[in-house]
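Missing here is one protein chain; the remaining ones are kept as they sit in the complex.
Showing subunit A:
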Amino acid sequence: MKVTGLQVFWMILIMEVGMTLVMTLTPGVQAAKQDLWIAILVAGLITLLITFLVTNVTLLYPGQNLIELSQTILGKWLGKAVIVIYLVQWYTIIPIVLRQFADVINIMIMPETPKWAIMLIMILLFSYAAYSNGIVTISRCSEILGPIIILMVILVLLSSVNNIRLTNLLPVYADSGALNIIRGSLPSASYLGHSVEYLMLAAFLYQPRKGTPYAYWATIGSILVVTVALAMAIATIGINLTPTLWYPFFEMTRKISLFGFVENLDPLTIVTWVASVFIKLAVYMFITAYGTAQFLGIRKWRPLVIILAPIMLWFALIPRNVTEATTNYLMNYWVPFVLPVNMIGLPLLLLIVGKLRLRAQA
C-alpha cells in the first residue's frame, strides 16, 4: 500500500477544510465575534506549528508510522501508552463525526429521516473504502473528490459575492480583544490540526522523506480557504445571527440568489460537503483499524474494519442530542485535551526524545 505526495496533500486538505467550514464557525464567532478571520489566522499559526512538529517527527525515522515510531523512540511501554492516547482520539472522533454528519442532514434537509438510516449508509460506504484496498482506495478517492470539493467552495464564495456586506466585519478588534480572539481561534485550530494524522500517513508515501512540503501546502491551503470562506459567511449573515445558527456556512449558500433563478443551492453544497466527510471518516477508519491491529500485534487489519463498523455506529447513537455531539465534544475534549496533548504535546515529546536518541547513537 503506497500513496503519492499529491494524494496525501488532498487527504489532509479535505480533512481540514470540510469539517472546519461547517463546525467551527459558530463556537468561534461566539468568542471572537466579527474578528473571527483574525482568530483563524492565529489558528493557522498554531496549525503550522503542529505541521512543523509532525513532519519533523516523521523525518526522524522515515518509513515508520506513529505506532512503530513511538515505540522506537519512547521504548515499548511508554510508547504503547502514547499510542493509547491517540487511539482514544481516533475511536471517539469517528462516531462523533458520523453523528455530526447525521445532524447536519437532519437539521438542514431531511428532518424526518431517522438518523441511523443516514449513518448506516455512510458507515457502510466508508468501511467499504477502508476495507477494499485501505489507504490506496481512500487516497485515490480524495484525489478525485478533493478538486471537486474545493471547486464547490470557490463557486459558493463567488456566487455569494453580491450578498456580502463588508461593514458586518467592522469594527475590527474593538468588540473582541486579544483574549477573545485567541479563545475563538481554538475551535478552528483543533479542527485544522488534522495534519497530525500525517504521522500515520507519511509511512505510506513512496518517498517518506519528500512528503513534508505536501503537508505544509495542505495546511496553508486549508487555512486560506477557511479564512476567506468564514469571513465571507460572517459578512453575508451578519454578526447578530451567525452565533445563533448551527451551520452558518450552509445558511450562506441558502442565501445565494443569482439572476432571480439560481436559488436554493444548499442541497448541492451539502452533498459535496458529504464527500469531504466521507474522506475524513474513511481515513480515520483506516488508520484506526490499521493502528489497532499493529498495536495489538494482529497480522491482518482488514477484519478489524468489519468489527469496528458496528461498534462505531453504536457509539454514534450514544450522544443524546445535537449539543452533546457537536458542542460538548468539541469544547470538553477536543479543544482542551486533543489540541494541547495529541496535536502539540506528544509530537513535541517525540521530536525532542527522538532527536536526543539519534544524537546519542551518533
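Criterion: contacts are C-beta pairs under 8 Å (C-beta built on N, C-alpha and C of every residue); 3 or more make two chains touch, one makes a residue touch a chain; residues count from 1.
In this text, contacts and distances are computed from a predicted model.
J.: I want to check something: the complex is missing a chain, and I'd like its UniProt protein name from "Cytochrome c biogenesis protein CcsB", "Heme lyase CcmF/NrfE family subunit", "Ger(X)C family spore germination protein" or "ABC transporter ATP-binding protein".
T.: UniProt protein name of the non-displayed chain: "Ger(X)C family spore germination protein".
J.: Going by the contact rule already stated, which one of A:Asn56, A:Ser257, A:Gln294 or A:Thr327 would touch the omitted chain in the full complex?
T.: A:Ser257
J.: From the list A:Gly75, A:Pro147, A:Pro171 or A:Pro340, pick the residue that touches the absent chain.
T.: A:Pro171
J.: Out of A:Ile96, A:Leu186, A:Ile237 or A:Leu308, which is the one that touches the chain we can't see?
T.: A:Ile237
J.: Of A:Met1, A:Leu45 or A:Ala117, which one is in contact with the hidden chain?
T.: A:Ala117
J.: Across the whole complex, list the residues on subunit A that are touched by the chain not included here.
T.: These residues touch the chain not displayed: 107-114, 117, 120-121, 124-125, 127-128, 131-132, 167, 170-171, 174-175, 237-238, 240-241, 244-245, 251, 254-255, 257, 260, 263-264, 302, 306.
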